[in-house]
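Everything below concerns the one structure shown next.
Of the protein chains in this complex, all but one are displayed in their positions.
Entry: subunit A
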């Protein structure tokens, strides 16, 4: 049989309806709707802002949602003490440029006070939960925006857009509220709060395509650059005061970029020549590794690492 006899060849090309929104416009409209719901329903919302691409896109959407007025939320950065300097610089620049208020919850403070103990592996990502949840309680934040996407990880795939947390900030995936249509239920008792994920339906590629379309500025570490790195557990880590390299690990200069921004001790770089947004997008579209699989050591600790951290109050 000739190939064109197959049924898939016979399908007509579908045309989009005249007024259908493009994929990115639909995602943008949905995210803005979520920001405005929170503004309408909550007293003290805050946006978790790490200086990573997802939180940068969140802030961009929030600016659009309330234009021409300023964003009616403050920002919260959970500072591990092991930050990429370029990212801190970016954070402070953005906060100043938009006249925003920044809260910082510092892991280093907790270690200095003896409340948290440094882990033997030097990784501080899991240590963020306590400073985060205590800051939420202390500032009485009732809605906390996170940049989490459901495509990132299989525990995150289970997350609602509005996710109720108890007074201990805990997530109980078996007792989540059903979430129907776009009727988000944010009711909560005093002391409880709601985590809100406006980028739930975005994929990594959507985020990058949106950044390109909107011309959003990013920290330089997202683009390929020469960097002193060493290899650990199959990832390229940046040398630094946080405890790397150890004996037997050697520093070399490589052309790399980052796919995610997190704690330096567990966020790996990937070999890359992508120096423009278009090149980054082409690289991600062709990648056979997920964002977290490629660059996050903390997610590899166990089969349920993310779920366990989320239950404790992690974002």
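Rule of thumb we're sticking to: a contact is a pair of C-beta atoms (placed from the backbone, for glycine too) under 8 Å apart; a residue touches a chain by one contact, two chains touch by 3 or more; residues count from 1.
Note that contacts and distances are computed from a predicted model.
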Chain left out of the displayed complex - its UniProt protein name, from "sulfate adenylyltransferase", "MoaD/ThiS family protein", "Sugar ABC transporter permease" or "Cytochrome ubiquinol oxidase subunit I"
"sulfate adenylyltransferase"
Any idea which of A:99, A:120, A:178 or A:248 touches the chain not displayed?
A:178
Of A:137, A:201 or A:255, the residue in touch with the unshown chain
A:201
Considering the whole complex rather than only what is displayed, give the residues of subunit A touching the chain that is not shown.
7-8, 11, 14, 16-26, 28-30, 32-33, 36-37, 39-40, 64-69, 150-151, 153-155, 157-158, 164, 173-174, 176-183, 185, 187-189, 200-201, 203, 206, 209, 285, 287-290, 293-294, 303-304, 307-308
